[in-house]
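The full complex has more chains than appear here; those shown keep their coordinates.
Every chain is named by a letter (A and B) in the order it is written, and numbering of its residues begins at 1.
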Amino acid sequence: MLKKILIANRGEIAIRVASACRQMGITAVGVYSEPDRTAKHIQYMDEAYLLGPASPLESYLNIDKIIEIAKNADCDAIHPGYGFLAENSDFAERCEREGLIFIGPRAETIRLLGSKIESRKLVKNAGAPIIPGMELSSNNFEEYRKAAEEIGYPVLIKASAGGGGKGMRIVEREEDLADALESASREAKSAFGDGTVYIEKLLKKPRHVEIQILADSTGRTVYLFERECSIQRRHQKIVEETPSTALYPELRRKMGEAAVKIAKAAGYLNAGTVEFLLDEDKSFYFLEVNTRIQVEHPITEMVTGIDLVAHQIKIASGEEIPFEQKDLHQRGSAIECRIYAEDPENNFFPSSGKILLCSEPTGPGIRCDSGIYSGYEVTVHYDPILSKLIAYGENRRQALERMSLALKDYVVLGIKNNIRFLYDVINHPEFHEGNTDTGFIPRNFPEYQIPQNDNDKLKYALAAAVYHSEKKSPAVGVYGKSEAPTPWETLGAFRLF
Amino acid sequence: MELIYNDKKLNAEIAKGPNGYRLIADGEELDLDIGRLESGAYSILIKGKTVKAYVGSDKESVFVQINGSVFEFHIPKEDSERRSDMDSASGDEAYAILPPMPSKVVKVLVNVGDKVSVGDGLIILESMKMENLVKSKVDAVVKEINFSDGDLVDTGKVIIQLEKPNGDNKG
C-alpha cells in the first residue's frame, strides 16, 4: 500500500482525497497557493507546503514545483483530484519519469482520451456509437463551415481538450459560426492551453448520462452504473442523480458494457467516467471519457456503497479490484447539488467575497463535501465551487425530499450563491417527473429571479438582524410603547404589519 | 436602528416584551421570544411557531437566513458618503457598466458613440476562467470606455459609461 500521497488540488476534492488517505493510514500531503494559506483543505492534511502565488500557473498548475515538493516530502504518489492537472498527460508522464505513482490512468491513455478527436476514432473502432461530427480539427474556417453544413444546424462547437463546459458554443445559424469558433477557441486556449475546437451534431433534447468505471492493473474492468447529469447551466453540470429516470435494466447493461468495452480498448487503468448523450429515442452516443475522479462521484458511492477514492488508491498501489460485476448493485437513489459562488439572477456570474456565516446541513442520508467555513474568503482565482450536497434516499422521492430540506437548512451568508436556485430546480414539476435533459435550465429558468420573501419572514428577519446588531445585548429598556419609531409607509410592498 | 431593505429604509427596535422581546416598528409591535444559540444563530418563537434565524454581518450589511430565504439589510452610510458614492456612479446604475467581481477584459464590443439597445452585447469579461458576455439593460449611447482588451478591472470601476440617447425623454 502507498505510504504518502501528495494531493495536487484544493477545495472539497482535496479534503475528500485526504480523508481517504488518513483513514487508510496514508500520510496526506497538501499544497497551497498564497491566498489559500487558510483554505479549508490544508486543515485536513498531515503536511502542507506552499506552492507559490495565487495564479494557477504559478501554483496548482506548477508541475515543477509540485514534483519538487513531492520528492522533498518523500511522497510515493500524487493524487490530482479533478480539474487542474488531473487530465494533463504531460504531468502524468512526468510523475512516471520521476518515480512517482500518478493516481489515475497511464499517461498515454490520458493523452489518447484527452483528445476528443482521437477518442472518437478509438470508440468508432471499438464498435461503440459516436455522435455525428468532425473527425479532424482544422485551421481553416471553410472546413468548419462545410462540416457544420453537412452535419446540419444547430451544431455544437467543443474544445478537443475540454471539459466543464469551457470552450463550448451552440451555433444555430451559419452567420454566427465564425464568432463562436473564435470565442470558443480563445476560451479553450485560456482554460486548457490548447485552442483546438471541433464541431459535432447537437441533439435536440439529449440527456447527459455517464457510466462510472474502475479498472485495475490486471485488466479487470467493472462499471458502477450511471449518473444522469442533464441539469446544466452554461454547459456545466449542477445537479446529478443516479439511477437515471431514463434508463431501464437492459439499457443500463448495454451502456455499462459499452463503457467497459471503450475502457478496455483504451487500456484503461483506475477510475474513469465514460460520458454518453442519450437521445429521446434511447439511442446513446459516446461523448468523451473523463480520465479522473468526477465531481459527482459521491452519488455513485451512495447507491453502490463503494468508496471510489479508496479504490483509486488501492488500484494505484497495485491491488486488484476485490469485487466482480455481479457483486455490484444499485440500491436506492442519490442526488447531488453543486453549491457555487455565483449569481443565478445574473447569468450565473461568479461571485467572490467573505462568507460571513456558514452552517451546513446534516442528517440521515445527507453528505456535504465542503470547502468552506464561516469567515472563509472566496477568491476570484479559482473555480467558484464551494461544496457539494448529496442526498441518499430509499427511492428518488425520498432523495429529493431529503435534498429539499437540506438545501433549506444550508446557510451561506455574505456572498451570492446558487442554493435557492438549486432548491427551485429540484422542486420544478418537470424535474419531479424526471423529465430532465440538457435544455432543462434554459427552458425552465430563462430569466431566473429568486422568489420574493414573504412579509412574516421579513418581520422575523428584521428582529434577528436588530437583536444581532445591537451587540447581541438589546439595550432598550422597559416593555411598553416605544416613543418615536419613524413611519415606514415608504415600505410599499414590504409593509410589515 | 435603521436598516435598508430593498432600497427602503426600515426603522426597528427590539424592546423587552411580555414573551421575552417586542419588535417595534412604525408604532406597531410584534411580540416574540428570542434565544441565543451558537454564534450567529437565534431561536425565535412567535405563538408556538418556531423559527431559526442565522445572521451574518459586516460593516455594511446584515444578512439573515430563515428557512432557506435570505434577507439582505444594508446599514445606512452617512449621507455625505452616500452622496459621493452616487456621484461616482453617475446616477442610474443600468447606465454604468461595472464588473461584478475583479475581471479581465477579453473584448470590448462597442465604440464610443455607438447606439445600443436592450440585450446588445457590450463587453466580454473573464472571471474565474469563464467568459461572460455583459449585455445592455437599456437603450443608450456609449459615452465612455475606460478599459481596453486585456486590462484587469477591479470591482467598483466603471468600464463603460452609457448615457440616454439624445431627445429621449422616457428615462
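Simple rule for what comes next: a residue touches a chain if its C-beta (ideal position, glycine included) is under 8 Å from a C-beta of that chain, and two chains touch if they have at least 3 such contacts.
From a predicted model like this one, the values you see are computed outputs, not experimental measurements.
Novice: Could you write the composition of the whole complex as a label formula, given that just one representative of each chain kind is shown?
Specialist: Expressed as a formula in the displayed labels, the copy numbers read A x2, B x2.
Everything below uses one rule, namely that only the chains that are shown with their structure count from here on.
Novice: Write out the stretch or stretches of chain B touching chain A in their complex.
Specialist: Checking each residue of chain B against chain A gives 1, 3, 5-6, 8-18, 21-30, 32, 34, 36, 39-42, 44, 46, 51, 53-58, 61-71, 73, 75, 100-103, 106, 124, 126-132.
Novice: Would you tell me which residues of chain A are touching chain B in their complex?
Specialist: Going through chain A, the ones touching chain B are 166, 183, 186-187, 190-191, 234, 343, 346-347, 349-352, 354-357, 359, 374, 380-384, 407-409, 411, 413-414, 419-420, 423, 450, 453-454, 457-470, 472, 474, 476-482, 485-492, 494, 496-497.
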